[in-house]
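I have placed the structure first, in the form of structure tokens, so that the comments after it can refer back to it.
All protein chains but one are shown in place.
Let's turn to chain A:
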Amino acid sequence: YLIDHAAFRSRCCIIVSRAQYSTVYDHNEKTFDKILIANRGEIACRVMKTCKKMGIKTVAVHSDVDANAVHVKMADEAVCVGPAPTSKSYLNMDAIMNAIRQTGAQAVHPGYGFLSENKEFAKRLAAEGVSFIGPDTHAIQAMGDKIESKLIAKAAKVNTIPGFDGVVKDADEAVRIANEIGYPVMIKASAGGGGKGMRIAWNDEETREGFRFSSQEAASSFGDDRLLIEKFIDNPRHIEIQVLADKHGNALWLNERECSIQRRNQKVVEEAPSTFLDPETRRAMGEQAVSLAKAVNYSSAGTVEFLVDSRKNFYFLEMNTRLQVEHPITECITGLDLVQQMIRIAKGFPLQHTQAEIPINGWAIESRVYAEDPYKSFGLPSIGRLSQYQEPLNLHNVRVDSGIEEGSDISIYYDPMISKLVTYGATRAEALKKMEDALDNYVIRGVTHNIPLLREIIVHPRFISGDISTKFLPEVYPEGFKGHQLTATGRKELLATAASLFVAAQLRAQKFLGDLRVSNTQQERRSWELCVELEKGVHMLGVSRSGATYTVEIDGDKLEVSSDWNLASPLLTVTLNGIHRTLQCLSRNAAGEISLQYLGTTFKLRVLSKLAAALSVHMPEKVPEDTSSILRSPMPGTVVAVSVKAGDTVAEGQEICVIEAMKMQNSMTAAKTAKVRSVHCKPGETVGEGDLLVELE
């Protein structure tokens, strides 16, 4: 066993370093000829990659706006299944069934979301003799229902959360149940997975509000408005166990994933293994997970989610009967290709490994890179066209699962995830360092993204020490996320880089090729006196140049900045007093304004010559728009409801309208008590970010 394990490990390490799997793809093992992937984006691409390795032909389905999407290009065949809204395309079972018939696909991989946990879909596939790459209908149904799943879990001797109750009919009943359990309580959709439609209430009023929102969201996302209320565990960690079970009664647990870093109950950063679990707890959780899987005759990959309290008590939360978003980190530490395992299992092959052969090799971290603005409630969706896009694949031990490319549109119709950025290392520290580099080297232009937040999380002392819970973000950033806070050294590094970049650009502007009319008598400058504005502070800098190295003097300190000063590259690799840093220059204009992404956060600087800075005191100040009486849409989306009309008086904090984007509802409230001057939106209308919604007097 020991020798086996070591061999496994060494093979795994070599392969993982290339972001691959230790799994051998045995082409003699006959699975399917053709698989249809009933999904889009990164997960569709992810599944297709394995299919290609296994020699299986792939069929993509897509909505009309996705006709040029990466997953469509990657597939051997593609079928359009309807217009952009998911209910008419990716959730359109009739169209997908037609696509299956039309292409002769023998099996369907549903990915996650959409139809992945839809028993109706699984049934219809079974009726036509098409394999569903996932568990059977019974398991989907049993685990898909929050109430039933808990009963089964209890019976299988799995720890469950106290205060568990039944289906909720109306707001009054919600309040009654909540009081029975005792606050705080959590309200969520019975049918929903993840954090969607989940709200926490601390009192009756919040219960009513939570009930209303959750039932609306449940109805629009799942077509099933049943709700569930249960005891909310304070300060919990979210740790989940990956299981793998075949159709022959064998089941394995593939260790845990720590998913505690969440915002609005959606995961942001995940890692495997968890810093918190000891081998005993891990085994106990793994064994309970396996026994639950066995209790429902589970086959395929699945995930059993637990809440773990500070005393390492763990409670069953739910079982996701599909491939999870964050599965790559499990693949990194175990060397298994979960999609390949799912396909094999669906075809009826037994598991290839025993529990003793499942290793934890090294450490893997996953950052979910989203097109969203992290400065607004840790992330409100943003849309746009990826005008420039470059994944940090030049780095070793980095895996990027994405379904977009330069030129792709992030639209309001689908999940705003750009990619899953996974880094791997022999130790956690190594994986984290790699994540810093990867985030610094990730070029995303055209949409607002959450790299500033991700980059801050992974270097936060609490995160590094493993002291995290699902409340990490609100606890660490009680005032909301404000970006990286510069240290004195950091400020100097940033100022020196900006000043050097400015001078490099100025010098290049004088380089006319083959032009005989450029002055010969004018002497080349060797030193500059500059004034740099950063975060309302003004700094006088002296810059002198020797070759590609600039010496920058700031407040008596000297910094040496060298770089190749490639002004066309989005990445700016500099050496600052011997330390390598990768910054990104997001924009640079004639007026001296420079936007630099430094340690993930974008900083706006203005570099001016001493003369221009001295004269700028005379420039008139432009009066910014008064925003307290204007309500603008914080994100692109659809207006769901408008609760006021012109002439109404609203109280501060009163709801004015509700905007929905990417299945998320956002209640817009009044910033002050005032009379409504005019309303510029109506329900059903599409609005862009920054569009005027309502004006107050």
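Rule of thumb we're sticking to: a residue touches a chain if its C-beta (ideal position, glycine included) is under 8 Å from a C-beta of that chain, and two chains touch if they have at least 3 such contacts; residues count from 1.
The rule is short, and it goes like this: contacts and distances are computed from a predicted model.
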Notebook entry, point to check: Name the absent chain by its UniProt protein name; which of "Propionyl-CoA carboxylase beta chain, mitochondrial", "Eukaryotic translation initiation factor 3 subunit H", "Coatomer subunit zeta" or "Trafficking protein particle complex subunit" is it?
Noted result: "Propionyl-CoA carboxylase beta chain, mitochondrial"
Next item on the list: Please pick, from A:24, A:356 or A:614, the residue that touches the omitted chain in the full complex.
Entry: A:614
Item checked: Residue, one of A:87, A:387 or A:628, that touches the chain absent here -> A:387
Checklist line | Option from A:76, A:148, A:287 or A:406 whose C-beta touches the chain left out | finding: A:406
Check: Of the residues in chain A, which ones touch the absent chain?
Finding: 64, 67-68, 385-387, 389, 405-408, 508-515, 517-519, 522, 525, 538, 566-569, 589-592, 608-620, 622
